[in-house]
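Missing here: one protein chain of the complex. Every other protein chain is in place.
Let's look at subunit A:
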């Protein structure tokens, strides 16, 4: 009897000490990690939301660490816009704050504003191309964040198919030009061996909701994302043009539009030559290259989405920015700035940014380097010449495309809503979310 109860108590005691020991050792390890900065050793914790280039980014960080042995860089990459930001805020709320983090769009910047150090004294801010810092500059001259890269979208077309059909893509300027080209493609679909002129991914709310709509909404907000962010409402001044372009793409797309998604659009239909063009951006290039290097290298081009009065202008914008956590010690902040400068302005950094990241740079000093791929070249050319339409969709109220605008457009495509209902619903959703 006695021995039994002692036995149980013994187990309890043992497990309790085990538990305590486990906690103790946990505390110990995290403690030693935190105050390991004896001397000049600096740890840079980076958290960023562009997961596609994680591997290359780590390589670049390794190069930097090799050059600067006193710095150790630790990178966390999280994919998908919303997931990233949730995790970022979680880390901030739990006190495990990164030193460098990425932000996309005015809402994220507003939420993180108290943490963002002034970067106006960095060389990168100095060397940023004109207009690239517009949305991150304050009136007093501070710069909150630095651009990752430039991205642009339009109609990506298959040069071989266009040639066979006898269409010169460079001459497509107006909506009417595009319509007749699409008609030609559709008429010859069998001879060209395509299923349809377009593959329109109706399953992805962001393709019509963010990208297509941006072309027709941008000028309502003077092409400035901050105006959109602060706008109480929106008008859809160019709604008719938006409608006819959407209708055109849906009518001449591979069916069924509403279950067609991004990967089908790019990988299956476009890269295998089953459609002549898709509405996408330069970010599809790595995928195309994987599927068909020959086509990607020589067979694709990009033309703007026609907007009356702004023909030949490509929607170009900056999806992501770097911010430095101003809560940290001065030494860490300085090191973070140095790292960003080095990445975009040093010779090795530049080479890497262009060739490994496949970024279209938002900074000066890249004139001698050749921009990696043909789609990026198109985007870079348009941004150099200034024939661009600003991105405003990052200024939508949060969740607008996912939960309201995108579904409404899908309902219109499915015939569940008329166009006017769609517009009215989307306007009132904007007003209630703002």
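The criterion applied here is as follows: a contact is a pair of C-beta atoms (placed from the backbone, for glycine too) under 8 Å apart; a residue touches a chain by one contact, two chains touch by 3 or more; residues count from 1.
The criterion applied here is as follows: contacts and distances are computed from a predicted model.
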Between "Uptake hydrogenase small subunit", "Molybdopterin-dependent oxidoreductase", "Probable glycine dehydrogenase (decarboxylating) subunit 1" or "ABC transporter permease", which matches the UniProt record of the unshown chain? "ABC transporter permease"
Among the options A:63, A:189 or A:258, which residue touches the chain absent from this view? A:258
Among A:202, A:306 or A:395, exactly one should touch the missing chain; which is it? A:202
Where the complex has a chain not shown, which of A:89, A:113, A:290 or A:384 is the residue touching it? A:89
Against the hidden chain, subunit A presents residues 5, 8-9, 12, 15-16, 19, 82-83, 86, 89-90, 92-93, 107, 111, 202-203, 205, 255-259, 397-399, 402-403, 407-411, 413-414, 416, 433
